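The other protein chains are all here in position, but one chain of the complex has been omitted.
This part shows chain A:
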């Protein structure tokens, strides 16, 4: 399978290189749907320029990247385009390998279940054959690399691509069974943006399932493994945060990065629900609704983990989708990551009821975003309500599609 994957990578790199060299690159990197105050490339350059001027990048309110980004881009800022293309390639290859491993696991389980005659007669049509499953990893990689959202995100040089790469590598390490690497990568993903914290539960469930440890709170083997994994995770997180302290010698980055993510002071429009809500919020209730919206991201973890404990990979997908919809500064790069997983369950598509409607809603909204933005900001003939309405519809469509897909369980 190396050849088709290589071909796919070459095609993807070509498309990105062509766009980088055209005049569209400048236009795309200013689009609010593609970049947010957390991951815009302009702000990374600004942060590095402030560092050159001798001012801490965190002393103003323009730079909200972690010190790890300063470390990285201090050396490669001249080769940024190549870095982002390579990142997309890494994400695609990681997804390819992880879906391949997942398919092997699924097929093996299916074989055992078939031999022990556990399937009722009318489910036989749902069984998957190796021939069907052969092309799924390639389709997943293709869904990620050739997705217009991913291409836009890469051409805009949004650091969302780097975050996606870390999450994809984390999924690969989890599926391959390496708890140490998985813990370290999850800590790195959490350090970049707080929300991947919720992926701890599905990763833990996967490892427990793999090691045949029953998920029973009274068993000591369960606690033994959980504490080991938690120790790896928390330990790496502490080490990474400590290293960040030593870069600039101050803890300034914590309120600038994590305080910014949680308290949402910047109300720049994006494709999420937070900006207009907090632009029109009564001051008195602001703190209350911030807490409600942030808890909304985290609190689906436990119930979903209980319900989906036999399907940890599906749970990872659901968590990533929930994070992309309800996080404080979403961009299309986050949406592209969970959309890449859809081919993994393609055999169940005929059971989805409203797939046409939902996909039409998402397509129409993606087309209308730039139109209504132009009408509001440049033409002056619409106002913010138009853009807000499309935001609402886009998020509603995403929620509905998630609802549909969750019927797979």
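Definition applied: contacts are C-beta pairs under 8 Å (C-beta built on N, C-alpha and C of every residue); 3 or more make two chains touch, one makes a residue touch a chain; residues count from 1.
Note that in this section contacts and distances are computed from a predicted model.
K.L.:
Which protein name, taken from UniProt, belongs to the chain you can't see among "Glycerol-3-phosphate acyltransferase 3", "GPI transamidase component PIG-T-like", "Ribonuclease P protein subunit p30" or "Trafficking protein particle complex subunit"?
P.N.:
Choosing among "Glycerol-3-phosphate acyltransferase 3", "GPI transamidase component PIG-T-like", "Ribonuclease P protein subunit p30" or "Trafficking protein particle complex subunit", the correct UniProt name is "GPI transamidase component PIG-T-like".
K.L.:
With respect to the chain omitted from the figure, which of A:170, A:275, A:341 or A:369 is a touching residue?
P.N.:
Of these options, the touching residue for the absent chain is A:275.
K.L.:
Which of A:60, A:148, A:235 or A:370 sits in contact with the chain that's absent?
P.N.:
Of the listed residues, the one touching the omitted chain is A:60.
K.L.:
Could I get the residues of chain A that touch the absent chain, sorted low to high?
P.N.:
Chain A touches the chain not shown through residues 30, 32, 42, 45-46, 48-50, 53, 55, 59-62, 265-269, 273, 275-283, 293, 296, 300, 303-304, 306-307, 325-326, 376-378, 380, 383-385, 388, 392, 395-396, 399-400, 402-403, 406-407, 409.
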